[in-house]
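A single protein chain has been omitted; all remaining protein chains appear in their positions.
Now for chain A:
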Amino acid sequence: MKRSNGSADRSLIVGSVPDRFFVRQSCAQRAVGHIRLSVRLRDQTTVLDRLHQSGPLRLRVVRSEPDTATTAILLNTGGGIAGGDLNQIDITAAPGTALTLSSQGAERIYRAGIGDLPSRITTRIAIGAAATLEYLPQETILFDNAALNRSLRIDLAGSARYLGIESLIFGRAAMGETIAALDLTDTVELHRDNELVFRDSLKPPRDFATAQTHRAMFGGASAIATILLAAPDAAAHLDAVREAVGVNDVAITAGASAWNGLLLVRLLAHTGAALRVASLRVLSVLRQDRPMPRVWGC
């Protein structure tokens, strides 16, 4: 891994990522992974407080360089998710800290075996007062007949700031993969000072093909992203974000809205590549052109 001079990569894992297998056999033994990370402030710098990691999940913390937030990179050494795997990720950012979370690569959700329960990914993010957390994982690729119950809960204290993206790719169109059936529930809940202020739960019908072509539902898209900003000044970015998504691009349908201290952007794209380009345009506006975590490869 390349590093710029002076940055100490506080790598907490040893060894390399195993090759990802494009088809994982449904296994009787489901994987159970858990990450618990907390960061705190020391001399105006965000530093690791506690880290617990078990099962196939690993986390690598890269110490901050000047002008960049401390960055933590999630990694699933299991090479994808299937067969009722359970992954739980708990992140706590103490007051005043700044943390960026990303993932090493795209997560793959493989076909569920007969009798498998949906795999679960449960992420909880608690952000203390005046802290900033960016949740910027790379795409999640769903294979035909995948079964996933994913939930993300964010707890903000007072003026804490959260920026997150979640991208789903429904079969890799470039490889001729399509999704006929799917069992997906994908829920985001955002609480501010213990009050629910936003809830978004996506649950396509099992007969995914019908939803995919429906003009009110996916409108023919095979990739979607949701970008959510919760911050006192969220609405101030609306015009710039609208400009970023209003670019005339036939491969993208997108919109943005701001209310109640939130800014929500939804993107529908015909390909994962088009989705990535448009998402990065929006994130660039919301991150004041700061570079993305290096794992994004841009």
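Note that in this section a residue touches a chain if its C-beta (ideal position, glycine included) is under 8 Å from a C-beta of that chain, and two chains touch if they have at least 3 such contacts; residues count from 1.
Operating definition for what follows: contacts and distances are computed from a predicted model.
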{"item": "Among \"FAD-binding oxidoreductase\", \"Thiazole synthase\", \"Urease accessory protein UreF\" or \"Signal recognition particle receptor FtsY\", the UniProt name of the subunit that does not appear here", "value": "\"Urease accessory protein UreF\""}
{"item": "Contact residue for the chain not shown (choose from A:158, A:205 or A:291)", "value": "A:205"}
{"item": "Residue of A:187, A:271 or A:284 touching the missing chain in the full complex", "value": "A:187"}
{"item": "Contacts of chain A with the absent chain, listed as residue ranges", "value": "185, 187, 189-190, 195-205, 211, 214-219, 221, 224, 242, 253-260, 264, 266, 268"}
